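Here's a structure for you.
With one protein chain held back, the other chains of the complex are shown just where they sit.
Chain naming follows the written order as A, B and C, and within any one chain the residues start at number 1.
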Amino acid sequence: MLDKTGIAKRIAQELQNGWYVNLGIGIPTLVANYIPEGIEVEFQSENGVLGMGPFPFEGEEDADLINAGKQTITVREGASFFDSATSFAMIRGQHVQLTVLGAMEVSQNGDIANWKIPGKMVKGMGGAMDLVASADNIIVAMMHSNKAGESKILKECTLPLTGVACVKKVVTELAVLEIKDGKFHLIERAPGVSVEEIVSKTEGDLVVPEFVPEMQL
Amino acid sequence: MLDKTGIAKRIAQELQNGWYVNLGIGIPTLVANYIPEGIEVEFQSENGVLGMGPFPFEGEEDADLINAGKQTITVREGASFFDSATSFAMIRGQHVQLTVLGAMEVSQNGDIANWKIPGKMVKGMGGAMDLVASADNIIVAMMHSNKAGESKILKECTLPLTGVACVKKVVTELAVLEIKDGKFHLIERAPGVSVEEIVSKTEGDLVVPEFVPEMQL
Amino acid sequence: MNKLVKNVEEALIGVEDGMTLMIGGFGLCGIPENSIAELVKLGTKNLTCISNNAGVDDFGLGLLLQTKQIKKMISSYVGENDEFERQMLSGELEVDLIPQGSLAERCRAGGAGIPAFFTPAGYGTEVAEGKEVRIYNGKPHILEEALTADFAIVKAWKGDTEGNLVFKATAMNFNPMMAMAGKITVAEVEELVPAGQLDPNHIHTPGIFVQRIFKGEKFEKRIEQRTTRKRS
Partner (left out) sequence: MNKLVKNVEEALIGVEDGMTLMIGGFGLCGIPENSIAELVKLGTKNLTCISNNAGVDDFGLGLLLQTKQIKKMISSYVGENDEFERQMLSGELEVDLIPQGSLAERCRAGGAGIPAFFTPAGYGTEVAEGKEVRIYNGKPHILEEALTADFAIVKAWKGDTEGNLVFKATAMNFNPMMAMAGKITVAEVEELVPAGQLDPNHIHTPGIFVQRIFKGEKFEKRIEQRTTRKRS
């Protein structure tokens, strides 16, 4: 079973050279720490920066320089700043090759819900609706089940949607799942996790091949 | 009767303090030379500059600094450069208070034609269609008749239109005409020009008040 | 064209109960602190505020939520503001939540004379309810309309007396589009310079979009999430 870091490491393996990448708040943010050797990618944050670097050294924080999670950041050489309209022009115009974001629920046709629990909680969609509606390549990073132990990998989402038929891949603490033809496909299992456990914790239709390799981290 | 300079001078009297103004190619460009004392206006050129100044001194021309007429220009302090999308955002968004442009024909409901003579001549509309469709305040600067002696102040335009029901005022070598309620209204006559001459050279319906003042230049 | 006003009081003359205001900023980054403080002082009520979010409980637009001066928020994110979420869930506050990119583009459209445009964002979600859907390039898009405001209140790093603005880093965010979309646009700046001091090649918001400019008296520039790394 993976911890959050493990999920981030696994997703980092999906990075391809030359990609511009948008990382959501939470686990996705950690992906930036595990870029495979020999791979060069550039991180976009939808509040208006391209070329994000690591967090600043203590005492060097700049209130004017944050990411979409409102965290203080730095930028690399070759970075650029721009307004929110231009930022979403990049996203909507498919200039960003990969989006990684968290979710409350994902369905087997690729729907995603991550912004609202009616009557209880409203975070707002922020840039998530633009991101999922635009990117060709969307990976969800999340836990397989919610705190009540219910599967978040569903036949159909029960919460208000963020986007429809957009998620291509889900990486959880248990498995890597691909979504195609209206089903989840089990691609890899986390170290020490059995296929049976994954099957039992997945509510949506899951295609399980004869051999399911263990992740190599 | 006015010459081109006179037409420009008369139009310059229309300028109001604080206006952003777009001047078309030809006579309109001359308006910038006759800004009344005490009036401050700023000139926008749709290729992407705000705060145009006079032509450069000989030897100081910059190929990268031109107006929409492709003439070398200078800029004043406080000028700014921007792309064509932003430039037309200013125009379409009605941030420019006055547009002055030339025309081949104007009709009594404010239609204007100035970009094409089918089969004979095509200049293209350039920014004119955006300008006339957007600005609240459009003044046409032109000669009252064409080279064949035919009136350009018409009941209906015969040439392909640039815009409909948009022209508010026309200044020619003979007169100042206002357009309202689907008619031309004679507001002023040029020095030494009789009402009869204006009437005879105007094909469109013309409302002539009892007293028509002479322009004060 | 001189756009300089003396102070924040003069800058906000004409803001009235029931008006629609755009307020620049993302989180606490690039927000017009001085103008927000003045709005609290003025006590203007029943405001509709268009702003990506509402700061935190005790700073940024959160201050106007605490004083109940806001009738309606048009935003993309509630996240870091408990009072915002509470007022919304209890029904005290009308909220129109829209995708961040659509919000940015709708402001730009409002300033650019584009009354409506198609975007894929929000298709198939609550956001699309009642909106026209059309397929382009094999993908469904929804029609979104422009936003404008009685006042747009933005914050810039540098500005000149002609209203030209330059923003710093990610404090730019929504400020340039909102500046375009205000009937009256007010800019508060950290540094005010005479016309001619800013490079005309590098002005983010040309002065034509700004009606009033003033130097903000004090900028706290609070940091919402102070994340750092250790020196190795």
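Here, a residue touches a chain if its C-beta (ideal position, glycine included) is under 8 Å from a C-beta of that chain, and two chains touch if they have at least 3 such contacts.
Given the structure is predicted, the values throughout are model-derived calculations rather than measurements.
When the full complex is examined, the chain removed from view is found to touch A, B, C. Residue B:G119 is the one among B:G119, B:G149 or B:G192 that touches the chain missing from this view.
The chain not shown here is touched by just one of B:I91, B:V106, B:V140 or B:L206, and that residue is B:I91. Interface note for the absent chain: among A:Q44, A:N67 or A:T202, the touching residue is A:Q44.
Hidden from this view is one chain, which touches chain B at 45-49, 54-67, 69-73, 75, 81-85, 87-88, 91-92, 111, 116, 119-130, 133-134, 160-165. Residues 18, 20, 40-42, 44, 50-51, 75, 77-82, 85-86, 88-96, 134 of chain A touch the missing chain (whole complex, contact as defined above).
Chain C residues in contact with the hidden partner, per the touch definition given at the top, are 105, 109, 112-120, 134, 136-137, 141, 145, 166-169, 199-202.
Definition applied: only the chains that are shown with their structure count from here on.
Of all chains in the assembly, none touches chain A and also chain C.
Chain geometry summary: the mean Cα position of chain B and that of chain C are 36 Å apart.
Contact of a single residue of chain C with at least two other chains is seen at positions 108. The multi-chain contact residues of chain B, meaning those touching 2 or more other chains, do not exist; every residue touches at most one other chain.
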